[in-house]
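To keep things clear, I will list the structure first and then write my remarks on it.
Every protein chain of the complex appears in place save one, which is left out.
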Amino acid sequence: MSAPPEGLPAQMAVRIGSLQLASPLGLASGTCGWGAELEGMVDWSKVGALFTKGLSLQPRQGHPPPRIWETASGMLNAIGLENPGLEGFVADKLPFLRQLRREHGVVVLVNLFGTLAQEYAQLAAALDNLEGIDGVEINLSCPNVEAGGIEFGRSAATAFAVTQAVRRATRKFVAVKLSPAGPVLELAAAARAGGADALTMGNTMPGLAIDVRRRCSRLAAGSGGLSGPALRPINLRCVQQLFEAGSLPLIGGGGIATGDDALEFILAGAVALQVGTATFANPDAVGTIHAQLQTALGVDHLTACVGAASRPPPP
Amino acid sequence: MSAPPEGLPAQMAVRIGSLQLASPLGLASGTCGWGAELEGMVDWSKVGALFTKGLSLQPRQGHPPPRIWETASGMLNAIGLENPGLEGFVADKLPFLRQLRREHGVVVLVNLFGTLAQEYAQLAAALDNLEGIDGVEINLSCPNVEAGGIEFGRSAATAFAVTQAVRRATRKFVAVKLSPAGPVLELAAAARAGGADALTMGNTMPGLAIDVRRRCSRLAAGSGGLSGPALRPINLRCVQQLFEAGSLPLIGGGGIATGDDALEFILAGAVALQVGTATFANPDAVGTIHAQLQTALGVDHLTACVGAASRPPPP
Amino acid sequence: MVAARRKQAAKVVRIIRLGDPEAGLGQVDLCASGLAVGVEAGRFAMLEAVGRPDCILKRPFSYFGTEGPDQISFLIKEMGAGSRGLLQARPGDAIEVLGPFGNTFPHLASGAVWGVAGGVGAAPFGLLADRCARVLLGTRRQAEAGFAAALQARGVVVDLATDDGSAGFAGSVLALLEKALQKAAQPPQALFACGPTGMLAATAALARAHTLPCYASLEERMGCGFGVCRGCAHRDVSGGWRCICVDGPVYDAAQIFAAPASA
Partner (left out) sequence: MVAARRKQAAKVVRIIRLGDPEAGLGQVDLCASGLAVGVEAGRFAMLEAVGRPDCILKRPFSYFGTEGPDQISFLIKEMGAGSRGLLQARPGDAIEVLGPFGNTFPHLASGAVWGVAGGVGAAPFGLLADRCARVLLGTRRQAEAGFAAALQARGVVVDLATDDGSAGFAGSVLALLEKALQKAAQPPQALFACGPTGMLAATAALARAHTLPCYASLEERMGCGFGVCRGCAHRDVSGGWRCICVDGPVYDAAQIFAAPASA
């Protein structure tokens, strides 16, 4: 996990399971569309991996507006997992992703969700036959219809079931994405048992904001997911907890906006990273962060820094 | 729970269980010391309740420095529950609290913690005989020695055991303080079953910050608790969730710094509030928030607003 | 032609407060090399006052004017932290500009159109002086009518309506529009509308009644401005969502606002 992959420029290259990334920085699911939206505004050579918007078997319309609201150093979103469905994805979105992969070496991971474990598996099976996709990322923050709408990610048993079903359906790389709402250690164990290659830590934290004049929630859907710098200490702590527990390779994220933020996640134990909300204000946030991270690393190899944070020395 | 108490100036007065508060605003545990530290800098008439620093049977020294670190719109703390122990509390701290209660009508609640359920109960029993204390607040965010150091607040069974032990040891008001790290619904049910009078929602969220130059955590203890505005959407969402599940009366808090923040918590379902981190930058934050809240309420009674937030109307 | 979308660090040239200071209106002029390239009526930019870390997202504002290839102007109303940060900037301060984004109002013959604007919906009409014979602008009261003078300074003929009658026509801009359409010797060939959703829907209904084409510029909360956050969804007549930052913000109103079900 921590030897720099062969044949790649050494300092920033990372290997995670079977994947080789030229840059540790990925674009987080739901914050980079299907890639094409960013064309011309991002330096693709700095994008190690692209995690697509969440994909379901059938197209989904998503929630009515307002869908987003800014909070203190963060934002809430309740987009409602709007997406074109498997068929629409293959017809309209995949061609550009193939081109990205071919021309820029961007690793493409499709973020999956469903309302039944079987739906995740069907999606993974369908994608398994397609060229131009390196793997999938399982989004567990979705209501499980068979469990009365409780999210897959709230129980180790369902997390295991989904991971195993996907693992059996695909030979490609499988990452499982956890929310800091946890219980992260149990879920991590379930994902490993289910055969995942890596964990993404992680998703947004449930949050709420209320318009006190109109006395209603700021989002049409009620609550939403908190992302951005406000989330960073929370996800960072989960990454370190997972790393110390000896988990699968970790893809870290949550509020990364600078090279120092990225390095914090690496020092806590992440091998690769996801940049989400920062892309909204700066479409080439990944390029900016890449340059800053390189400066912050100095002469060190990134892989030598993974999990290197200790307690502070006594004064 | 929502009728304004008799004989108190109506708009801002609240009743929660057996307690009558002249103001819904409380000073949160660990952010107001033992009251005396704020003397001369706060308008006590605006303080409905004071929640003391966490108290244990024996004195505790707490963690080495650094104990605090500021993050994006928030801060991490790992104070380590430094306190003078029961005897020291009674000798040195209680006299001032009695005076506060007598002269300003401030309701005094002692925040309790222990490493065994029995310790919580012993503390509660000892306090039960003391004049000048209106009740206790159980801090569940403490390592349970009998469960290998897992926090009481991570399991409904231990939360129930602690609550019940305290309930049996005291006739005074008992609030149980939950962390947004949850699982909040299960813990709320356990606290109710154990005989609590109210829930405080809530405590800090575990978080981490790393000094990338020195490659160590910012806090000597490693991780810490995240408080301040960054936490607000998270705790606010938990309050609404508990309110909608029909829980015990709720004391809401997390990042309250303005009257609008306070009103958000009330509209989400809180009857009373706690102001913590905001007091650090403005010792009379409660006074400021009180004035703003009164303006924001307009002609409404506060109690009429509890839980009044809905979904936004369609455009 | 779709202009290259880009991020530029612009400098504040000047900030002109408009009308009653309490109303919080201002014109913000920015410059940077090539900043005006690709700017057209209806398009918008995402703006952020650099060094004000109280916002993590940029905010959308319609282009109001250009001055040569390097200078652009916006009309901004203070609503919260984002707009306040822009209006409080001082000459020389840096403002980050992402854009231009979005589509444009159609290129109809000069003078063929009437504009209908509510509040901050005034902004895009600064670039439509030639296409619009007149712009009907509605605000609550005179104190909030500061954008009228800014439009007039760009050669726009403005008919003001105030809800409280403190200036111009007393009543809503819709009532003014209805009256004007009734008595017009030269009725317009189309309406361009920009303002709150309720006003746009009413304008669309009136246009339908008069069988006039109507183009409306929609508003939703935007997280990015370039199609990746999916925050800016707006319902269309088919019941689907339009992502108005890339698909709009300007639409044939008939695609968005359904004809009223006949009673």
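Which chain is which? They are A, B and C, in the order written, and residues in each are numbered from 1.
FYI, contacts are C-beta pairs under 8 Å (C-beta built on N, C-alpha and C of every residue); 3 or more make two chains touch, one makes a residue touch a chain.
In this text, all values refer to a predicted model and were calculated from it rather than measured experimentally.
A.B. asks: List the subunit B residues touching the unshown chain?
C.D. replies: 30-33, 37-38, 40-41, 53, 61-70, 73-75, 77, 79, 82, 228-229, 257, 277, 279-284
A.B. asks: On subunit C, where is the contact patch with the chain that was removed from view?
C.D. replies: Output for subunit C: 53-54, 81.
The definition used in the following text is that only the chains that are shown with their structure count from here on.
A.B. asks: Quick one: report the Å distance separating subunit B from subunit C, using the average Cα coordinate of each chain.
C.D. replies: Distance between chain centres: 47 Å.
A.B. asks: Once you find the CA centre of subunit A and the CA centre of subunit C, what distance in Å lies between them?
C.D. replies: 36
A.B. asks: In subunit A, what residues contact two or more other chains?
C.D. replies: In subunit A, 64-66, 73-74, 228-229 touch at least two other chains.
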